[in-house]
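Working notes, structure below.
With one protein chain removed, the remaining protein chains of the complex are shown where they sit.
Let's turn to chain A:
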């Protein structure tokens, strides 16, 4: 899972690094493919055992794996979790919302359509986060190239909605 190299990478300041960024992109794309596999597993599972139980299988198994990884990887650097600002811990409330919606949606509209709908929400929101530097991320003004990228995404959305 390349945790050591990723961990080293996260200690650098929030400036994009050209080489490292290029190396990371295929990894991020693969991670995205994994999300579709996860959604493909979740839909049928949610129909069989219930949407919340399917969600619990994701978070329960995930917690167990991470706890084991953490136990065997020794002491961690950085401040203790209880010294952090509280709002940085709310990611755990947002995750289940996403997973529950996945199990609800995929049996009705298919995985690609679900991902496309997720996409419009993601890109709109993430460009806003970068533009205004919300949640303590580095601020990046939305320039011409990003608007072209957004336009291309809208074209892709329309294409798939029609096809």
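Note that in this section a contact is a pair of C-beta atoms (placed from the backbone, for glycine too) under 8 Å apart; a residue touches a chain by one contact, two chains touch by 3 or more; residues count from 1.
Here is the rule we go by: contacts and distances are computed from a predicted model.
Chemist: Any idea which of "Ferredoxin", "EamA-like transporter family protein", "Cytochrome bc1 complex cytochrome b subunit" or "Aspartyl/glutamyl-tRNA(Asn/Gln) amidotransferase subunit C" UniProt assigns to the chain that's been left out?
Modeler: "EamA-like transporter family protein"
Chemist: What is the set of chain A residues that contact the non-displayed chain in the whole complex?
Modeler: 1-3, 5-7, 9-12, 14-18, 20-21, 24-25, 27-45, 48-50, 52-63, 65-67, 69-70, 73, 76-79, 81, 84, 87-99, 101-102, 104-112, 114-127, 129-130, 134-138, 140-141, 143-146, 148-150, 152-153, 155-157, 159-160, 162-163
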